[in-house]
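Take a look at chain A:
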Amino acid sequence: MRLLGLKTFRHGVHPPESKDETSGLSIRQFPFAPLLIVPLVQHMGAPSIPVVEEGQEVERGQRIGRPDGFMSVSMHAPASGLVRRVALAPSISGRMVPAVYLEPFPGSTQEIEDGTPCPLEATKDEIIAAIQDAGVVGLGGAAFPTHVKLKIPDGKFVDTLIINGVECEPFLTTDHRVMLEESRDIFTGIRYLLKVTGAERVIVAVEANKPDAAEHLREAFPSDLNGSVEVLQVKYPQGAEKMLFSALLGREVPSRGLPLDIHALCCNVATAAQIGQLLPRGRGIQERVITVTGPAVKRKGNYRIPIGTPLRFLLEHVGVADDVNRVFLGGPMMGAAAPSLEISITKGTSGVTAFTDTAAERTHSPVYPCIRCGYCVDACPIFLDPSMLGRLAASEQFSTMADEHHLMDCFECGSCSFVCPSHIPLVQRFRGAKAAVRKSKAGAA
Partner candidate 1 sequence: MASSKSSTDEFIKGLWNENPVFVQVLGMCPVLAVSNTAMNALAMGLATAFVLIMSNIVVSSLRSFIPKQVRIATYFLIIATFVTVVDYVIQAVSLDLYKALGAFISLIVVNCLLLGRAEAFASKNTIARSTMDGLGMGIGFAFALFCLGAVREILGNGSLFGASLFHDSFENWVVMILPSGGFFTLAGWLLLFNWLKQRRAKREATTALGLRKEVA
Partner candidate 2 sequence: MSHSELATAPTPAPPSVWHMYRAMVGVGVFCGLLIVSVFQVTLPLIERNKAEALQKAIFQVLPNASTSTTFSFDVDGGFKLLEGDDVGQPLVYAGYDDAEQLVGLAVEAQGMGYQDVIALIYGYSFAEQAIIGIQVLESKETPGLGDKIETDPDFLENFQSLDVSVRGDGSALANSVVPVKHGEKTEPWEVDGITGATISSVAIANLLDRSAQYWVPRIRNNLRNFQGED
Partner candidate 3 sequence: MANGGKTLEIRTSPHILSGYSVDTIMFNVVLALLPVAGFAVFAFGLAGLLTLSMAVASCVLTEHLICRAAGKPSTVGDWSVTITGLLYGLTLPPSLPLWMVAAGGVICVALGKALFGGLGYNTFNPALVGRAVLQAAFPVAMTSWIPGFAAGRFSSVPSSTLTLPFTSPEYDAITSATPLALWKFGREATATSDLAMGFISGSAGETSSVLILVGGVYLIARNMMSWRIPASIFATVFVFSGALHLVDPTRYASPIFMLFSGGLMLGATFMATDMVGSPMTSRGCYLYGALIGVVTIVIRTWGGLPEGVMYAILLGNAVTPHLDRWTRPTIYGAKGKEAPT
């Protein structure tokens, strides 16, 4: 769909972008924390099985966890050091998860040893295995194991590969910087992805608020690759996979279906960069680029941060305001609030945003009854009726929500809550309702 010259999807919202403060800052290396806590669940799927023991010394890049089945990936040591413990650690979800407590050796180098490379000439299955072994997951935030997505079942095919450099989430500039600084890796990654998926062409999607990135990628676009860089209108949630498909291809993923059903595949630009970086060198993910920002952060910036860095160390290092009271992993629209500062950075963390009390609008806004203004209806990119869903949720009619109002199609982008003038915590209600529906379904099955 095209509006005012630039492609986009229908509905959506325009939150303040707040990206200017970090978009110009180059990626900087982040120091090691005195203790790194590497959770063995950083992805969707089964936890990795630890292959190290307490007291064992590990090399930076060494595998410390192996995948438990296909729906799982490897973990690698982010630093050379001593395994203090293999025990439970707090996670963003509030639950305790198994983790490896790693104490880096003082002066541990940030240089990385190469492993066995996986060349572009390898077979599809070899590349997929290499991606799983490198521990690659979707770095956009969902942390879905990438190799699972790339395993195309018999009878299905992909004609278009979309590389998602939209980064519509306010405050975050991770992908922006990656596109500017790691374009070579991105295109290498794309070659691997094209090979594995068999797609005919690739589209790199960039939002119009990053003209420098789009320009840079266009210039760097290898002439032998069939594809293009598309600039999209600035609108949230343009970066959601489904929105990209409808904006770029005019195709809609069937309700509760997969992108494969419309012969498309979407991969985050940072994920592509990681694949391009790691596979030729036979390495695993040990660190990632994260935007540390928000009104409460003193030294905002884009940092390459070792996986497992505790949030407390990270914030102390960049400095935060005294009255900070909310920290999210991710951006303010879809990011999850950190339950404590003891949790650590994982592969799925694209940003850390800290707010002070005064900037925290929602804390002080009174909740009014729904006045049926319809803002949410005009915002929902899935064309749901959040107002109705919200009222149904308030009276706990969860099955009606799921059966008649497509509750399960909501992907919690937060657009409805953002625009709601009554400040009704719609997304929160939908999450609760979804959990209740899943529970009752599980109970019934």
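As a convention for this text, a residue touches a chain if its C-beta (ideal position, glycine included) is under 8 Å from a C-beta of that chain, and two chains touch if they have at least 3 such contacts; residues count from 1.
As a selection rule, all candidates are chains of the complex that A comes from, given by their letters.
What you see is a predicted model, and the numbers here were worked out from it, not measured in a lab.
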| item | value |
| --- | --- |
| Among 1, 2 or 3, touch partner of chain A in the complex | 3 |
| Candidate 3 contact footprint on chain A (complex, rising order) | 13, 15-16, 170, 242, 246, 251-258, 261-262, 312, 315-316, 319-328, 330, 332-341, 353, 355, 360-363, 365, 368-375, 377-378, 381-385, 387, 406, 409, 412, 414-415, 417-423, 425, 427-428, 431 |
